[in-house]
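Only a single protein chain was left out; the remaining protein chains are all shown in position.
This part shows chain A:
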């Protein structure tokens, strides 16, 4: 189990958090114009890198707020956490 830093509450145990997958996936700007192929990309296709990954987490058993994190999927180490309105930090 590892400590995860909530941007609002500080470090808390992993069990308090809910995982939300890849971050910065924007809802289509003009959904009515999307082809089936583009809908498939939006709904089902996410990055799956071995290494640095920007992803969403929720502090489900704490402040219940969503935030973003940059984490290494090979070591599981969190490299940065940041609020949803903040840009992805350079690592």
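We take it that a residue touches a chain if its C-beta (ideal position, glycine included) is under 8 Å from a C-beta of that chain, and two chains touch if they have at least 3 such contacts; residues count from 1.
Keep in mind that, in the parts below, contacts and distances are computed from a predicted model.
From the set "Carbohydrate ABC transporter permease", "Sarcosine oxidase subunit beta", "Bifunctional protein PyrR" or "CO/xanthine dehydrogenase FAD-binding subunit", the protein name that UniProt assigns to the chain left out of the figure is "Sarcosine oxidase subunit beta".
Residue A:46 is the one among A:24, A:46 or A:83 that touches the chain missing from this view.
Considering the complete assembly, chain A touches the hidden chain via residues 1-2, 14-15, 18-19, 21, 36-37, 39-41, 43-46, 48-50, 53, 55, 71, 73-76.
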